[in-house]
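Starting off with a structure, shown below.
Only one protein chain is missing from this complex, and each of the others stays in its spot.
Order of writing sets the labels: A and B. Residues in every chain begin at 1.
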């Protein structure tokens, strides 16, 4: 069994944003030399997500509005977590809706994807450097 | 390390629906000959889900009503994604709540499940042929 590990770093300049990280993940897979196996991509922070969906800016605006409706940022005082001086409780909630991680099948050395699948980093408390972990196991 | 790959195809005749795919996944496992490992089942489309829950029609009706409340289909004009001529923005949102994939432990050649666990395909934009990927790795 082979394994591969890489951290990807991001600094989203706004509080929230979505970044297509498929090219970086594909590059990891190439470097790993793994042809058959499983690939895990997860946020290493608890106020961000890794998820798979469409690379379409209208949809991303819809996600932003929808998550803000399900778990509004303001008023920040509505959350007990923010009593500690934080203002990011909503980010912990939004991340649960969008998920921490994805697991992708590796087949013949490629991400085994349907036609529109792309991997995104979802930031809900940005404006600082944060990490994503890529781990691949297989042969 | 052994690996196994299979695509399962579905054509749900309505816009939304849930299909118990546990028998097909179990059949994949049998054919793979893998006794110890991990099994990934994921939607290959970004408007459908694979999830694990109960095979109970009342619950499925509750999921349908609840998801429609959290991310209503109509009016379709409320979503920017639909400006491109699509009408399925809500399906991209519902799929995030229900999830893209499940990972299941394989032990002694069986799906290592609790008593009520069953695997479902969740369709949120049906009436066409769509795929699910089963990938198994192990020994």
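Heads up, the rule we're going with is that contacts are C-beta pairs under 8 Å (C-beta built on N, C-alpha and C of every residue); 3 or more make two chains touch, one makes a residue touch a chain.
Note that the structure is predicted; figures quoted are calculated from it, not measured.
Residue B:97 is the one among B:8, B:25, B:43 or B:97 that touches the chain not shown.
Of A:16, A:45 or A:60, it is A:45 that touches the chain left out of the display. The chain that is not drawn here is touched, among residues A:10, A:63 or A:79, by A:79.
When the whole complex is considered, the residue among A:21, A:52, A:67 or A:89 that touches the unshown chain is A:89. Residues of chain A that touch the chain left out of the display are 1, 3, 5, 38, 40, 42-46, 70-71, 79-84, 89, 92-93, 95-97, 99-101, 103, 131, 133, 135, 137.
Against the chain not shown here, chain B presents residues 1, 36-38, 51-54, 56-59, 61-63, 66, 70, 97-99, 102-105, 107, 112-117, 137-139.
The rule we apply is simple: only the chains that are shown with their structure count from here on.
Chain A and chain B have centres, each the mean of its CA atoms, that are 20 Å apart.
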